[in-house]
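Missing here is one protein chain; the remaining ones are kept as they sit in the complex.
Chain nomenclature is as follows: A and B, assigned in order of appearance, with residue numbering initiated at 1 for each chain independently.
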Amino acid sequence: MARGGNVLGRGLAKAGRVALFLGRILGQAIPSLNHPRLLVAQIYNTGARSLIIVMLCGLFVGMVLGLQGYDLLQRFGSESALGVAAALGLVKELGPVITALLFAGRAGTSLTSEIGLMRATDQLTAMEMMAVDPVRRVVAPRFLGGIIAMPLLVAIFDVVGIYGAQLIGVGLLRVESGSFWSQMQSAVEMRDINEGLVKSVVFGVACSLMAVYEGFHAEPTAEGVGLATTRTVVISAVLTLLFDYLLTAAFLNS
Amino acid sequence: MSNTSRSLEIGTGMFVLLGFAALAFLSTQLPASGLQLHSAMDSYTVTARFDNVGDLKVGAPVTMAGVRIGRVTGVSFESSDYKALVTMAIERHYNQIPDDSDAAIQTSGLLGAKYVGLGAGGSTNYLANGTQIQFTQSALVLENLVNKFFANTAGKKDSDAK
Partner (left out) sequence: MPAEAVVEVRDLRYSIGGRAIFDGLNLTVRRGEITAVMGPSGTGKTTLLRLMMGAIRPDSGDLTIFGERPWRLGRAALYALRRRVGMLFQNGALMSDLDVFENVAFPLRAHTRLPEPLLRRLVLMKLQAVGLRGAAEFATGSLSGGMARRVALARAIVMDPELLIYDEPFAGLDPISLAVILRLIQTLNATLGITSIVVTHDVEEISQIAHSSFLLAGGKAAAHGTPAELRATEAPVVRQFMSGLPDGPMPFHVPAPDYREQLLGKD
């Protein structure tokens, strides 16, 4: 019992520290825009370099959706609704969630190990000693870069996924092309797009924040950086799925 | 140094452009208000009035003998006779449809989408641009069917009991 309380206490303490760190980052967010080059480099780092993996996985997920959706719908004779199933499934759920997990795995670990290495080689301390705020110089651009990159990656994932579903559905399984698109267009509403957009931003904040937090607070050893990288992925995944539930419920109720 | 930063900036720009293009696609192409995606076909317009169109959607196929010959381009309510006016675009090369053919709103599968099925009449005059199909059959609404079924069984029980 005491052990459980201890874990809870540590969890709360960590949540508090992460929240405080977020406050510190936000405080330095505007000043960090004085170095736009840094932000551009980070959008490239987190976004452009994740493009291949996001498009590949989007294609495969879309194709699977095509197959599974067809299999499910044709039991009700509603294969023509495949476009609806694929679009809604991707835009509302699979796009934001899977992209976030991919982001945590590829960009998140990269951020954590990069910042962790700077911590381990005293680069961050050196900056402090040179009276340069490492949060402004190193952390904030990376955090903002991740937040900007995430919704874009999700949108790309969604589009590639829908085409993947069409590839299988219309191309392979002979679903009527007109119905595929027309039913999708009449069933998908702006609020579905909004839901996906809000989720992608929230997931982007969560994953980017955890990545930079763990890197910044890693133990300054090789082992410490490795552990921090693992924590980034695990906590990002859990947070993503938790927020997914909360946001889905919120959107359903409104 | 400036070479790599140049290509980095270009790469980032392309990524951001791609992302926004995808967002634009999702926002404009997908929702109900969006533009139609597939290519405009060479077609002529035909209308029909129904008592009940069910959930017939714009873009639904128009078929004859099971073959797709066009699509629904508009569904609106006519307050003059409280009926639904359905506008259809028939592909131009299907220009020998008798003008006394009937249009029925049918369901594809059990829970499937509604579509318009044309049944051939016997007239030697053909449907042309702007003409209206006179004989129509409304959609079968599931709830009405169920109510009817229960009403029938109840009636039967009563008559059996008597």
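As a convention for this text, contacts are C-beta pairs under 8 Å (C-beta built on N, C-alpha and C of every residue); 3 or more make two chains touch, one makes a residue touch a chain.
Predicted, not measured: the structure shown is a model, and the values here were computed from it.
Engineer: Which listed residue, A:Val18, A:Leu39, A:Val97 or A:Met118, touches the chain dropped from view?
Structural biologist: Spelled out, the listed residue whose C-beta touches the missing chain is A:Met118.
Engineer: Contacts of chain A with the missing chain: which residues?
Structural biologist: 117-118, 121-123, 125-126, 128-133, 137
By definition in this document, only the chains that are shown with their structure count from here on.
Engineer: Taking each chain's centre as its mean C-alpha position, how far apart are chain A and chain B in Å?
Structural biologist: Each chain's C-alpha centroid was found; their separation is 37 Å.
Engineer: Given the complex with chain A, which residues does chain B contribute to the contact?
Structural biologist: On the chain B side, the touching residues are 5, 8-9, 11-12, 14-16, 18-20, 22-23, 25-27, 29-34, 36-38, 57-61, 68, 71, 108-113.
Engineer: For a test of understanding, state which residues of chain A touch chain B in their complex under the given definition.
Structural biologist: 37, 40-41, 43-44, 47-48, 51, 76-81, 87, 91, 148-149, 151-153, 155-156, 158-159, 176-179, 181-190, 192-193, 196-197
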